[in-house]
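One structure is given below, encoded as structure tokens.
Missing here is one protein chain; the remaining ones are kept as they sit in the complex.
On to chain A.
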Amino acid sequence: MELLDRLEMAEVEETLKRLQSQKRVQVIMVVNTEGIPIKSTMDNPTTTQYANLMHNFILKAWSTVREIDPQNDLTFLQIRSKKNEIMIAPDKNYFLIVIQDPTE
């Protein structure tokens, strides 16, 4: 059991590292459905702030999509701003938030 856990942890770490190695990625965060951060490459206060703000936004977007068409579901969310781009991949249990510097 512990071995399995460690394997999985290694897998998790490996995936996150791969994502981090992409060009111009600034921050990677994993947040649970209630908005409580689980993993983050940033300091704690900023992570909590981001998690809280994103959480509301994700729920709003998800409910919007579902309301327009209940058969539909939210797969990906991107917020592009002047200084960076925030990408959110939602799921049943968790959210993955990645912040990247845009190409400009």
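By definition in this document, a residue touches a chain if its C-beta (ideal position, glycine included) is under 8 Å from a C-beta of that chain, and two chains touch if they have at least 3 such contacts; residues count from 1.
In this text, contacts and distances are computed from a predicted model.
One subunit of the complex is not drawn; among "Dynein axonemal intermediate chain 3", "GPI-anchor transamidase component GPAA1", "mannitol dehydrogenase" or "Small ribosomal subunit protein mS29", its UniProt record names it "Dynein axonemal intermediate chain 3". Taking the whole complex into account, chain A touches the unshown chain at residues 5-6, 8-9, 11-12, 15-16, 18-19, 22-25, 30, 32, 34-39, 44, 48, 52, 75-76, 78, 80, 85, 87, 89, 91, 93-94, 96, 98, 100, 102-104.
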